[in-house]
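Note that this complex is displayed minus one protein chain, with the remaining chains in position.
After this line comes subunit A, so read on.
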Amino acid sequence: MHTEAEGGSFAKGNVSHTAERADNDHANNADDSDSERAPRTLRDAPAKSDRTPAAKKPNRRDNKKRSKSSNKDTDNNKKAKKREPDAIEKEILAKSEKYQRGLKVTMGDDKPAAIKVRSKKAQPKIEHEKRRREIAILDAARSEMLLTEQAGYLEAEGEMERTYKVTQDQLADSLDINSRAKIFDLKLEEFGPYVMDYTTNGRHLLLGGRKGHLATMDWRSGRLGAEFHVRETIRDVCWLHNENLFAVAQKKYAYIYDHSGAEVHCLQKHVEPTALGFLPFHFLLASTGMTGRLMYQDVTEGRIIGEHKPGYGPNHVLKVNPYNAVVHMGHGNGIVTMWSPRQSQPLAKMLCHKGPVQAMAIDRSGTYMATSGLDGSLKVWDIRNFKALHEYSTMRPAQSLDISQRGLLAAGWGANVTVWKDALVTKVDAPYMKRLLPSTTVSDVRFVPYDDVLGYGHSSGLSSIVIPGAGEPNFDAYVANPFETTKQRQEAEVIPAH
C-alpha cells in the first residue's frame, strides 16, 4: 500500500482542461465570424472530401504574409506551388489531432507565423521545441498502425435487420467459444439486488448483495476469490487501486476488506454510506450517504482529506470523472454538483432534472455526462460547457447508467437493459442492443473495461452479456493489463506505471 499517491493537483487538470477548451472555442468562433479566413487547424477545416485542390487555392493563405501584405493574389500564386499531401499523410494528419497536448501545434501546411519573442536566444529554442512536438505528435499518430486488435462490431446488413433485435442466444451462435463463455447469468436470488464493480483492467469482479452477500471473482475463469456474508445491508461496493482491496458501503459505516475477505478497516467517518467512488491516481475513497455529506479519505494513511456538505439531503448518486478526478454527485432536487477534495464549495452546479437524480455516468474523455432522473428523462450533457445535448427515453426511470470505453451508453430500467451506440455525440433513433430479463429489477449496470461485455446486477443475481464494440481493443500494459501477473501487480504497486 505504500504507493506513490500521484497527481497532487486537481486544479492543474481542470485549469489546463478549460484553458485548452477555451482556446478551441475561441478559434471556432473566430472562424465563424470571418468565413473568408483560411482554416487555421485541421479541426477547424471543413471535411477533407469536399476540399478539392481547386477550391482550396483561393482560401489558403500564408498567415505570416497576411498580416504584412494586402496583395492577396501574389500570395496565392506562391502557395499554389506547394505539394499536396498524399492519402497516407492526410490520414496521419487527421489522426494526429488527438495527440495534441497543451498549447496547440498546427500541423500540415496551414502553419501560422512563428511566435516572435524578444529574446534572441529563446527564439530558436522555441522553434526547435515546436518542431520537436510536431514530430512527436506525428510519430504518435503513425504508431497507431502497430496496434494489433480491432474493435468489435455488430452491423445490420439488410434494410430490415435491426441490431437491437439480436438476442444474446443468437449472438452466441456466431461468437467464438472464448466470447461465448462471457454470456452467463448467476442465479443469486436470496440476497439481491446486487451491486457490482470491475477492476480497472476488467479482470476481477466484485459483487455485493443488498442483504449482505459479498463475493469477488476472476469472472472470466470463474475462479472465486473471497465470498462471505456481512450480515447487514450493503449499499455499494468499490474496488480500490487493484484487486487486493475493496471498499463496501454497509449499513452503518464503510469497510475495507482485503482479497481474502478479511476486514482491514472500518471507516467510521463514513456514516450510513450509500455510494462509493475511488480516485485511482490520488488514492482517495469518496463516499456519500444518508447524511448527504461527501467524504474524501486517503486510503494510504487514513486521513480525511475533505468533508463537504452540499446541503441537499440524503444522497445515493456519486461518480468519479475519470478524466480529471472530479467527483459528481446527483441530488434529490435534480441538481448535479461537482467536487474537488480541497474546495468546500462545489466546482459547478447543474440543474439536470425536475426530480431526483437517479443515476449518472461520465465518459472517459471527460466530455460527456449522462444522467437519469425520476422525472423519467435520460439526458446527455456536455460537461465542458454544461449544456444538454440529447435526451433519450426509457419506459421507466433508469436506475443505473454506464458509458463504455468506446462511448456506448447503457441504461438499466425495470427488468431491461438498453444500450445505445454513438448516443453521446449524436441523437440516435433506435437502441443498439437491449435485453429483458423478466421478473427482475436491474440495480447496477457496468461495462467491463477492455472487453465487449456488460455486466449487470439485478434482484435475482448477476448477468453478463456481450455488447460488441463496447471495450477498448488495445490496452496499455502500463496502465491496465487484463493479463497481469502477480509479479506485475506487485511492481505496479511500488513503481508508478509510465
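Just so it is clear, a residue touches a chain if its C-beta (ideal position, glycine included) is under 8 Å from a C-beta of that chain, and two chains touch if they have at least 3 such contacts; residues count from 1.
Here is the rule we use: contacts and distances are computed from a predicted model.
*Asks:* Identify the UniProt protein name of the omitted chain, choosing among "Protein kinase domain-containing protein", "NADH dehydrogenase subunit 2", "DDB1- and CUL4-associated factor 13" or "GH21751".
*Replies:* The record for the missing subunit names the protein "DDB1- and CUL4-associated factor 13".
*Asks:* With the missing chain put back, one of A:Ala94, A:Ile126 or A:Leu154 would touch it. Which one?
*Replies:* A:Leu154
*Asks:* If I consider the whole complex, including the chain that's not displayed, which of A:Asp86, A:Glu159 or A:Asp176 touches that chain?
*Replies:* Answer from the full complex: A:Asp176 touches the omitted chain.
*Asks:* Using the touch rule from the top, list residues of subunit A that touch the missing partner.
*Replies:* Missing-chain contacts on subunit A: residues 4, 6-9, 12-13, 16, 98-99, 101-102, 140, 143, 147-157, 161, 163, 166, 171, 174-176, 178-179, 281, 322-325, 364-366, 450-452, 466, 468, 471-479, 481-483, 485, 488, 496, 498.
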